[in-house]
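Here's a structure for you.
The other protein chains are all here in position, but one chain of the complex has been omitted.
Letters A, B and C name the chains as they come in the text, with residue numbers starting at 1 for each one.
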Amino acid sequence: MTRLAKIGVLGASGYTGSECVRLLLRHPQVEIALLTADRKAGQEMRDVFAQFSPYKLPKLVTLDGLDWPALGLDLVFCALPHATTQKVIKELLAHAPRMKVVDLSADFRLADTAAYARWYGDAHHAPELQGEAAYGLVEIHREKIRNSRLVANPGCYTTCAILPLVPLIKAKAIDPDEIVVDAKSGMTGAGRAARENMLFSEVSEGFHAYGVGHHRHMAELDQEFSAAAGREVTVTFTPHLVPMNRGILSTIYVRGLAGRSPQDLHAILTKTYAGEPFVHVLPFGEMPQTRHVRGSNMTFIGVAADRIKPRAIIGAALDNLVKGAAGQAVQNMNLMLGFPETMGLEQVALFP
Amino acid sequence: MTRLAKIGVLGASGYTGSECVRLLLRHPQVEIALLTADRKAGQEMRDVFAQFSPYKLPKLVTLDGLDWPALGLDLVFCALPHATTQKVIKELLAHAPRMKVVDLSADFRLADTAAYARWYGDAHHAPELQGEAAYGLVEIHREKIRNSRLVANPGCYTTCAILPLVPLIKAKAIDPDEIVVDAKSGMTGAGRAARENMLFSEVSEGFHAYGVGHHRHMAELDQEFSAAAGREVTVTFTPHLVPMNRGILSTIYVRGLAGRSPQDLHAILTKTYAGEPFVHVLPFGEMPQTRHVRGSNMTFIGVAADRIKPRAIIGAALDNLVKGAAGQAVQNMNLMLGFPETMGLEQVALFP
Amino acid sequence: MTRLAKIGVLGASGYTGSECVRLLLRHPQVEIALLTADRKAGQEMRDVFAQFSPYKLPKLVTLDGLDWPALGLDLVFCALPHATTQKVIKELLAHAPRMKVVDLSADFRLADTAAYARWYGDAHHAPELQGEAAYGLVEIHREKIRNSRLVANPGCYTTCAILPLVPLIKAKAIDPDEIVVDAKSGMTGAGRAARENMLFSEVSEGFHAYGVGHHRHMAELDQEFSAAAGREVTVTFTPHLVPMNRGILSTIYVRGLAGRSPQDLHAILTKTYAGEPFVHVLPFGEMPQTRHVRGSNMTFIGVAADRIKPRAIIGAALDNLVKGAAGQAVQNMNLMLGFPETMGLEQVALFP
Partner (left out) sequence: MTRLAKIGVLGASGYTGSECVRLLLRHPQVEIALLTADRKAGQEMRDVFAQFSPYKLPKLVTLDGLDWPALGLDLVFCALPHATTQKVIKELLAHAPRMKVVDLSADFRLADTAAYARWYGDAHHAPELQGEAAYGLVEIHREKIRNSRLVANPGCYTTCAILPLVPLIKAKAIDPDEIVVDAKSGMTGAGRAARENMLFSEVSEGFHAYGVGHHRHMAELDQEFSAAAGREVTVTFTPHLVPMNRGILSTIYVRGLAGRSPQDLHAILTKTYAGEPFVHVLPFGEMPQTRHVRGSNMTFIGVAADRIKPRAIIGAALDNLVKGAAGQAVQNMNLMLGFPETMGLEQVALFP
């Protein structure tokens, strides 16, 4: 493509939307041509995110009544709330069937529409599109993504568990029935909705678990782990909130199968990700820290031995807004539009 | 006792020492008669902790050459670094055998001096005293503490795992071989030593595990859990650091035995702690948050069902400097000196 | 009073209301007899502030239709939003004229009802009560408060500027036309309303000024400084938000008059506050830190010389929820009900 690709961001006033804008602004092959934000329509992007004040960006508009064919977009990032997205994308693709879509919501992540209905409490509104949707975790589904029109960007917690675990489950190196994922997320994972329990004064200087026993990201874990195992797999998963903005850390408890030691698990992950630009396996025994991937598209993975054999403890860290959302989305876009996979995603982590 | 008890705090320039001072300053039955801090000797307490500026307190002195009998102390809190403490207390009790000691270090926590040597890498320097030391977790060992001259205050992580688990292990309600304790602590747990990895800029906006597979608090867990089970028990335990000052949260994964449901586990804990002033079991399904116990001597415990039966997820939260250190120590003192157990410990948590 | 005083807290679901509850729960002469919270009516206090879970407290009720005479309260703390309070207190005192009121809102702080209308954009709804209201800064207006039925608790920013400045203005030691107050507050000062710009992710890791040139606390500063000077005084005041929960620090730039040196200013403040239990003047040249008063009713004041003579830089620090709100309110209550002024307010600051 010699001209710049024309890109839209639907839902630009939320954190994942603004993070897409941050990355796209410096991507050499794209032009930001459309920004929507229903409640903030009519405002400039700088009014809702002052960091964009120095840059020229389209004014925020409402989704209603957009003339999709006339807009001539190559791809849209859809960063709308869960549940409204299926209808929006259905309509959008009806009007502009050659446009490509990376959806950052959960609406197209579950291949099984019955599972969607069960976990999200509502019937799927675009089951005919679900069939063509790729699950957009590049390191696992690269080829399918490359050829898809509609890609469902994975959940942030999910990515931080799938990347370390799927290669081990596929290799039958760990017992899939004995996995415990204790996950910790920064607050941006909860989005920008004004809720009392997300206020600074409620969150600062404290730590807690939530959604214990019934968090929706479980559905994605079930799907991807079961696919990797070739049979139904269910894991224990507990999310927690950390008083920080960005980052997810998964501490994962597993048991080696058939004599696989923690070192063996480490070797499998090291080999699997040797050529991947955005997954970095630390030396055996080193554990990742979220601060070392902040602002970057990296996932760091570490493996250590538990004192109880043959258990291992696996750590994975990523920035929930980058590899866990917008960075992953741009990585998907790069594949879908034929750009180099790392283009616009090469920022080094911001620490301290 | 009609006169005020005379109390000393050894190591008053660290966080556990200063927290003892905070609590003792408002305890109606005691007088702070001695404060030591070797490197800060000669300074006023306000010079090392400015919050004490309005209060009259003894000047900091060095331990060397103190005339223990002349001081006439009733009890000392020993908040010195691990490993130096055994020698200090040995000498102190040699000179003032009727003085009582609450030791906040790890030096007298392990009844098995061989285990001490194994975990701490050095021979025990006061094995003859170890025999009389009580493990100072009041809710578990109240009667022994009441009659002890030397009480070893438990570790903060340890307290936050023993309180929720020992009643369940004793009741044979959970499988002691299938316990995973994923623990998260605020930074004051790491003390006041000036170390690069404890700087604000290194800690803020990040999260990580440490000591994976080999943290010293495991030794205490082994001791107390094995005692409760009547056989050797080893658990998986991973500590993490949270960018906050105070608080420990344990997320504990257990499996019910003999058909015990998560609700059954909750019922056991509720009954066990019904009369305890400092352990509060939340309604079934509610999980504790560290912020709700900050600055108080409370432990909050919650139990929820995992989606995989018969697993349960247990949460426990306490303030590592209060119930996890100085508050526990004052609770021990109250027992040892015959004061009401809650005296000086009734502060309501400071939230937000 | 030999029986316990019966106390109500109106607006118990906000931060100043809950902080009143925290302090009152441990006050030996009072009983919490009424808690209101309109939107949370019907819930237990533990449902809105989980730290109160272990304590027995009245259920939250709505203000509507309360039978004030039957309740027989001795005093209510009114922690309702600005602007609704005048009507509420007017009605309340009409039904129970012997009840006493400490109002934590801004509604009765300005003696000049025209100034109220100008700053708050609405006519005063209870001008007849305004006449009897005392401005509840104990160190400045102790005697009037002692004999008042209605006390207007001062603003948090205001307290942190009035305490250091009024003695200097009264002594004509500084030029009242050349005062700059650069104030910084923790987030709890903004209350518990769910607003986007108060979310953790918006506040953490950042710092900014707000209300530049037109913050409402200026009206209180004008009133108290003008009274102290005996003529109209207007100061420059800029508030900022700090990513922390509690604390206000004022950095104040002043010029000595008539040859008064910074040391002279320090001497005046030291002498003024020598007998005050809740105002502590640091040694000359030491500046206060908010962390050293956290959770306590203390104000710390420091004075240093600027390098430009005869300018001085004055620092003042307090906990906005304690001396800046609920602690001050309890101090007022103690005076109004004849209790010792420090009763229930003797907690030592919680640091770290």
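Please note the rule applied: contacts are C-beta pairs under 8 Å (C-beta built on N, C-alpha and C of every residue); 3 or more make two chains touch, one makes a residue touch a chain.
Just so it is clear, the model here is predicted, and its values are computed rather than measured.
The omitted chain makes contact with just one of the residues C:Gly65, C:Gly121, C:Gly213 or C:Gly259: C:Gly213. Per the touch definition above, the residue from A:Ala111, A:Ala229 or A:Ala349 contacting the chain not shown is A:Ala349. Contact with the undisplayed chain is limited, among A:Phe52, A:Tyr135 or A:Tyr157, to A:Phe52.
When the omitted chain is restored, the residue from A:His240, A:Arg260, A:His292 or A:Arg311 that touches it is A:His292.
Touching the omitted chain from subunit C are residues 180, 182, 184, 186, 201-202, 204-210, 212-214, 218, 234-236, 238, 240, 242-247, 249, 251, 253, 285, 287-292, 294, 304-308, 311, 313, 315, 317, 351-352.
The chain not shown here touches subunit A at positions 15, 18, 22, 25-26, 49-55, 188, 204-205, 245-246, 280, 282, 289, 291-296, 298, 300, 346-352.
By the touch definition given at the top, subunit B reaches the unshown chain through residues 15, 186-188, 190, 192, 194-196, 198-205, 243-245.
In this text, only the chains that are shown with their structure count from here on.
Averaged C-alpha coordinates put the centre of subunit B at 36 Å from the centre of subunit C.
Inter-chain spacing, taken between the CA centroids of subunit A and subunit B, is 40 Å.
Residues of subunit B in contact with at least two other chains: 204-205, 245-246, 289, 291-292, 294, 351-352.
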